[in-house]
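Removed: one protein chain of the complex. Kept in place: all other protein chains.
Presenting chain A:
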Amino acid sequence: MVKSTTKDAQDLFHSLRSTYVATPTNLKIIDLYVCFAVFTALIQVAYMALVGSFPFNSFLSGVLSCIGTAVLAVCLRIQVNKENKEFKDLAPERAFADFVLCNLVLHLVIINFLG
């Protein structure tokens, strides 16, 4: 039973890996950025667990800026991905411009909230 699940997990892993290698480079860059942002958020949460959450607004603004930019990058990836039929007549420049604008607003609010 255990063996079959480990074999299943390995098969899963290999299958995912092989499909993922085929994705275009620009999407892989976005994925890397998302992983980096989530990783930074996790580090901040771990730090908060260590030292306490006293300036709570600072903690929230830090974590939410990471999560926010990760989510916006995922949205960008969705819009830029050639395989999504819904967005095929959306120019990638427009998608990127929207992404930049939303990030700008996000970081402006974060700066105000950081205290």
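As a working rule, contacts are C-beta pairs under 8 Å (C-beta built on N, C-alpha and C of every residue); 3 or more make two chains touch, one makes a residue touch a chain; residues count from 1.
The working rule: contacts and distances are computed from a predicted model.
For the chain that is left out, the UniProt protein name among "GATA amidotransferase", "COP9 signalosome complex subunit 3", "Exosome complex component RRP46" or "dolichyl-diphosphooligosaccharide--protein glycotransferase" is "dolichyl-diphosphooligosaccharide--protein glycotransferase". Interface residues of chain A facing the missing partner chain: 5, 8-9, 11-12, 15-16, 19-20, 56-57, 60-61, 64, 67-68, 71-72, 74-76, 78-79, 84, 86-87, 90, 95, 98-99, 101-102, 105-106, 109-110, 112-113.
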